[in-house]
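I am attaching a structure below and will ask some questions about it afterwards.
Missing here: one protein chain of the complex. Every other protein chain is in place.
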């Protein structure tokens, strides 16, 4: 053994197992973590699991082998972490969850969770809708572009939204289909919706990319996005804020990827053995047109 | 079997054919290429279902579900073409499906022993743990026969088992037949060699164009009668080619086309030197595995020689790939039509023009009309049946496939034509035609290298005979009153006499 | 006529469309809107164009007994490079800039095809892993080009490739048809088709017949990559952006499926470009049908399984024979079919 690029010295090493690089949002998330680790003088061991839980587990095991000081990861899914987390606990390595929680019954397996609440995001979208169409008479026909079938953000954002609009029977989801979180699929599905649905008032997209794809479909159908069909989506990437500023999207619920600085703070505290709160939610806002215009110049991703 | 009918799309392969076999008899099934012999065998063993008719075994009707079931009922079959698994060892191919087992597990040592014993019965000595694909086609054919001998069969069926075998092996095989017959086995075999049939068969059935012509006891019929019945007309004299006795002096004045100097390949043939003149027919003679095929392949560039040099028209050339051979207008017709020759999925026409097309390059396609013309011409010349240029080659009978392969190389109008067992599985009518063709082409100045398991055929056609033994050239004999006996002796002893 | 090998795929395609018509009468509605045709059928053509292109390229690769898993990655790379170039232009709407972007992207696709072909034809690596290398690395390359972000462009000339209309028809399908026509002419009017089929049908026989199989196989991979490159341009132009991670995900599976439905065997040999185009249209129709009929996302897979199964059974002569027999001899169950020699060779 011996040689470069490893722990051992005085530096604080953090093993971070990322989900993958499936979207611009995720890339921004990764970048934020890498940059703030450098800024905080923390040595970062980074791995990309390419959306596979097995790979993440393998990476965490290898961090245990390498005896890093702290392990952090964004779980691909919520369940199925007990075994490996127990191994980490046995090896006395504290674990921090980011972005997504795990559903372990044993809460001592990780120190804290830092991230957003997808259900709450869905709720925010629903609440905006309820407000926007509060005075509308007659039915409001909604089409929904879901994320990848079976994925946590898709499930939760659907659920949060549905919970809110269920309270008012005039809101009707007339069509709901997966757009797999991509622009191309979002456009393709929206094209089909526009032909099969006689009346669409609102589009709810589980992420910005699908909404951006759908806008093109709406324009190609000769309608005006943001007017003929109101659009609400989640994430807040720059292209979406631009569209919001241009009036093509009506509302964006933010899901903040820039967890880096907060995470590094936590890592230092946890490594020093300090107490940290069990759940920390990232600061997230919502954007309307004015907010989008204001935020655009600084938007990195 | 009675009143069997079998149709393929567009072809009636068997039409109201009845056929019977008796225990303790060797029965020969005779007919031209495409007469329906192989189909009859496949129907008998349940590879194909029948469209009409019945099959009885020991008086009770049977309908085998496939070769496996036939085997279990005591009908053991060697189909035409080698139907073995090239990726498995010789021993496994012989014992596959009936391997000796000990405590539920295959006993490999016993498997090898048994395979070696069966091969020994045919007088074959090969390394039974070698992969089958490393064996020549003749050895593969023997392996297939050995496999069929393995079961306690009551009926043994062999479709052209002797097509690539030399005289010695054939004799050995016929002996085996005789002894099995004397043990009460019923043997059915197909062969295009009239002498073999008369040497061993007790009874023969003749098919023509899918119809039954008749069943005869060997005593009742003469070879000429038999052939007449097979082809449906009097056989034109075979003799006129034999008369055309060749001699080296006929081509003495011709220019040398190809000169091989110390060409050899490790594990193939030992370095040899040979010059071939335009218009000359060079026969290769040797026993099974003596290296004839290897030598022929080196001359074409199918394998890359690792020593020596080749000159064509006096210019040194490097024959690295078949392509370079083709570029120098050399043609090589492989002995193994199934794996090295034909593209079964393609049509007769496409297979025929393939080499010509390859030599012209992709950008200059042979015009469709010309393709049709060529196909028509050779279908007629070689009597390919069915006479349909758009038939899938895989659906043709074995002999007709061989003719297609031959046609492919003839149309390239090569300067040197290498024929490795070109008459394998071809009926006598077509064989005569091919021999005539070779004589004519060489008369027109084409050099020919001719390999055949049939020594007579080699002697009949060649100006010179190259004798190989143990993968080395041992003698080059001028065909001046050369006799089969003399060549045989050279093959066996390794020195020219 | 039922003997023709494209008969059953076409029947399947028509049956699917008929099903759409019955369940959803407006499915066939086509209008003239903003100077171009508009309707579900037009969407099928437009959105199916990239798949058609890739299926055409894949057909030739499959005919040589190969397979190309890297087409999805090539799609991503070509789109990424083109968008990167355009996004750096001062005037994104310049035709020259768009042409340069297209040229660069296709040039890179060509190089990638050369790479695949080199691994397969020269080094003799089994096609599935040879192309797996680029499949894995290619996604990374695409993301390297885009920096992991989605690059959005606003270039009229570039968008024409993916979402533009010419003579009222989507330009994407016109491009795909042009490529199809060129490929078909090239393959059937020259001897290429015959040579490819020979190399795929029996490689050793092809070699001994003097075919330059190395070059030929190499060529098919280059052509396939080029097709994938053009498809990548279409996909990215359609949404005015390049997504290094998601563009062309799993498209290799769809393309192979299209090829196989079109009657080309994965074991190589005989191929049919028209069959592949029909196969691709069938798959795209299926996708559009799913959206138009409002099938729940969690049921899509089951729906696809059932439809593809039905298509394949329809194409299977054994199944048709059994069905016919059952219908003829109603009550007694059909006897066991003797095993056929042709089975699965």
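Observations, loosely collected:
We call the chains A, B and C, going by the order they appear; numbering starts again at 1 in every chain.
Methods note: contacts are C-beta pairs under 8 Å (C-beta built on N, C-alpha and C of every residue); 3 or more make two chains touch, one makes a residue touch a chain.
Note that contacts and distances are computed from a predicted model.
One chain of the complex is hidden; its UniProt record names it "Inner membrane ABC transporter permease protein YjfF", one of "Heme exporter protein C", "Na(+)/H(+) antiporter subunit B", "ATP synthase subunit c" or "Inner membrane ABC transporter permease protein YjfF". The missing chain, though absent from the view, touches A, B, C when the full complex is examined.
Within the set C:16, C:257 or C:282, the residue that contacts the chain not displayed is C:257. The chain that is not drawn here is touched, among residues B:62, B:88 or B:381, by B:88.
Annotation for chain C: contacts to the undisplayed chain at residues 65, 69, 123-130, 132-144, 148, 244, 253, 256-257, 260-261, 265-267, 297-305, 308-309, 312-313, 316-319, 337, 339-345. Think of the hidden chain as still there; on chain A it touches residues 1-8, 15, 18, 20-21, 27, 30, 34, 44-48, 50-55, 57-59, 61-63, 65-67, 77-83, 86, 103-105, 148-152, 155. For chain B, the residues touching the chain absent from view are 47, 66-68, 70-71, 77, 79, 82-88, 92, 96-97, 99, 101, 104-106, 131, 147.
In this text, only the chains that are shown with their structure count from here on.
Looking at the partners of chain B and chain C together, they share no chain.
The geometric centre of chain B is 44 Å away from that of chain C, both derived from CA atoms.
If each chain is reduced to the centroid of its CA atoms, chain A and chain C end up 33 Å from each other. Residue ranges on chain C touching chain A, taken from their complex, read 24, 26-27, 29, 33-34, 38-40, 43, 47, 143, 147-150, 152, 163, 235, 238-241, 243, 245-247, 287-288, 290-294, 296-298, 300.
Contact residues on chain A toward chain C in their complex (touch as defined above): 20-24, 26-28, 30-31, 146, 149-150, 175-178, 180-184, 187-189, 191-193, 195-196, 209, 212-213, 216, 220-222, 237, 239, 301. By the touch criterion stated above, chain C contacts chain B in their complex at residues 189-192, 194-195, 197-198, 201-202, 204-212, 216, 269-270, 336, 338-339, 341.
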